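The complex is shown incomplete by one protein chain, all other protein chains being positioned as in the whole.
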Amino acid sequence: MNKLLTVSLSPHVHGKDSTSRLMTGVVIALLPAWAVSVYYFGWAALYLPVLSVVFCMFFEFVIQKYMLKRASSLKDGSAIVTGLLLAFTLPSSLPVWILAIGALVAIGVGKMSFGGLGTNPFNPALVGRVFLFISFPVQLTSWPVPKGFHTSLTDAVTGATPLGLLKEGMRSGEQVSTLLKNVPDHMQMFLGYMGGSMGEVAAAALLLGFLYLLWKKIITWHIPVTILTTVFLFSGLLWLINPANNADPVFHLLTGGVMLGSIFMATDYVTSPMTPKGMIIYATGIGLLTVIIRRWGAYPEGVQFAILIMNAFVPLINMYVKPKRFGEVKKNG
Amino acid sequence: MSNTVLYTVISLSGLGAIAAVILYFVAQKFKVTEDPRIDEVEDVLPHANCGGCGYPGCRQFAEACVKADSLEGLFCPVGGNEVMARVAEILGLEAVEEEPRVAVIRCQGSFENRPRTSHYEGATTCAVEHALYTGDTDCPWGCLGLGDCVEACNFEALYMDEKTGLPVVIDENCTACGACVEACPRDIIELRKRNKKDRKIFVSCINEDRGGVARKYCSVACIGCSKCFQVCPFDAITMGNNLAFIDSDACRLCRKCVPVCPTHSILEINFPAPRVKKELVTTAGADSSGKTAGTKDTATGKKSSSGDSTETQNKND
Partner (left out) sequence: MQKYQLKTFPKGGVHPAENKLSAGSPIKILPLPERVVIPVVQHLGAPAEPVVQKGDTVVAGQLLAQSKGFVSANIHASVSGKVFRIEERFDASGYKRLAFVIDRHDDTWDPAIDRSDTLHEHITASREEIIRKIQEAGIVGMGGATFPTHIKLNVPKGKKADILIINGVECEPFLTADHRLMLEKSKELMVGIRILMKALGVDRAVIGIEQNKPDAIDLLSSLAEKSSGITVQALKVKYPQGGEKQLIKAITGREVPSGALPVDVGAVVHNVGTTLAAYEAVQKNKPLVERIVTVTGKSLQEPSNFLVRIGTPVAEVIEAAGGLPEDTGKVVLGGPMMGKAVSKLDIPVTKGTSGILILPDSEAHRKPVQPCIRCAKCVSVCPMGLEPYLLMSLGQHQLWDKARRERALDCIECGSCSFICPADRPLLDYIRLDKMRIGALIRKEKKAVS
């Protein structure tokens, strides 16, 4: 043996986890939702996410190589996740150039301007999505009606999301109960048969992804379960108080981006708290804000804003919510 | 319409007035009377906030100066005597002159001189490697080469030479603040008197092991042979712990000790090449021009074949 021995501090073994493995896990967990989306919205739902990923990777590469002049981090797979999530929050009828702008904002503003992976305070995909939502409201709120593969882009009929219908209707003073007759029933919504963003429609598929993430220990249950519970309880409370003006809690759970947001967006490692206790505080905030925006806000859907607002509180939560230290409480049993 | 504007203007002005009154009283209540000379002193300080004076920042140093009855023990190494003279002027005190100093690296354990015996991996900080073991060479005294000193330097006066794996001091940037001395876990860096033209002679080794042991892991280690000690006409060299040390205050830069060192561990920097050596080494002539011109690039870029090679590695000015 003529090579030198390597010396380093312990530990000398390392677990299987790596950033790219975790990111791959997230991508796999997104696949069922993607499949459902393709089934309902057709080819556009197949190629838009792919394009979104390509755009995100391209912008990340260009920014790192030519602006920041540092080694590329494409291999970690975070740009793929950002690209997929961005596409999943957009309608399938979106023009490609708007998608490209979204990817640029997500990667450039949401991620790289803060220093890249690990240092961005806000979920990059949501930053991109909200930017598009505010800049191109028309394109961002024309939702193709789910049909399937026989839909081509040209004859796509656009309609409103269930949440949009509700908001519009309530503005014009209609009763919730009559409005709800026009939306798909719960089972249809659970399976994704409704208007909406590409990735958010199928609650069943998203829950499948959630189970996969839990099984692979990529995320813990705290954030998604807390958000869903909070949304359910808070909207349920409102519904009990006044069923005429409020939709039922199951409706709130199944519509809009609550599922996608709570399972894949709010759990984004970088922008969520570090301790279980902190996660629960953060997730409760998201749940409450979501229902508040949906009920009283100007927009039909509030998950995206709720997550971004709570993202801003994460550093604060991390500073004040500490894990239970070993030996802190004297327990002499 | 005009009413709306009127109300807005009135209410906002009212708010502003109330805030102003509150602010006034708060400012009165919490007023801190400070010696105005603190600001004056702070103004003449270099604002480097390097901590070289022993205080966390320039402000604290200024406070200490104003409080003190004499400037004994208070010295800003960055500003030097000039700044201290101005501080003294403001405070009406006597400035205590101090010799300007400069950091030197007392290790020549380059890749060439000191064979690697293992391979370190982990946190790239000398402090951690030092705590773990001797480092990737067997020398328990020498430079670990991970650049804690470079990291600590606020004045861009240090850089790591990739060829040798050792830090290099850029003399004109060095303010002798001592941050690198503090940062080095092995106490390799010393602040020495800054001589004319930044000339310096020092033993570039702090290895206290016996000669034979030291030579085993480093070809340019000081072996404590005392030859320099015997040849020094000014008693500037002391021997102890198998190591020679040249007192920079007593040294008159005669350079007698340099050629007698059998391991070339005494460095002379920023001198014109000695005349005797000119005949020995053909490249020495070229070297000397480089040295007198004193540009960093020529100094670090060349490699001569004689014992001079070691000094060129550390010199840069």
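Per-chain numbering from 1; labels A and B assigned in written order.
Keep this in mind: a residue touches a chain if its C-beta (ideal position, glycine included) is under 8 Å from a C-beta of that chain, and two chains touch if they have at least 3 such contacts.
For clarity, every value in this text was computed on a predicted model and none was experimentally measured.
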Touched by the hidden chain, restricted to displayed chains: A, B
Touch with the omitted chain, as defined above, among A:100, A:250 or A:270: A:270
Hidden partner chain, touching residue among A:17, A:168 or A:185: A:17
Positions on chain A contacted by the hidden chain, ascending: 1, 3-15, 17-19, 21-22, 73, 76, 78, 116-119, 220, 269-270, 272-276, 318, 322-333
Where the unshown chain meets chain B, residue by residue: 117-118, 121-123, 125, 127-128, 131-134, 136, 138, 140
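The rule is short, and it goes like this: only the chains that are shown with their structure count from here on.
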Between chain A and chain B, centroid-to-centroid distance (C-alpha), Å: 52
Chain A to chain B touching residues, read off their complex: 4-9
Chain A contact footprint on chain B (complex, rising order): 116-123, 128, 132-133, 136
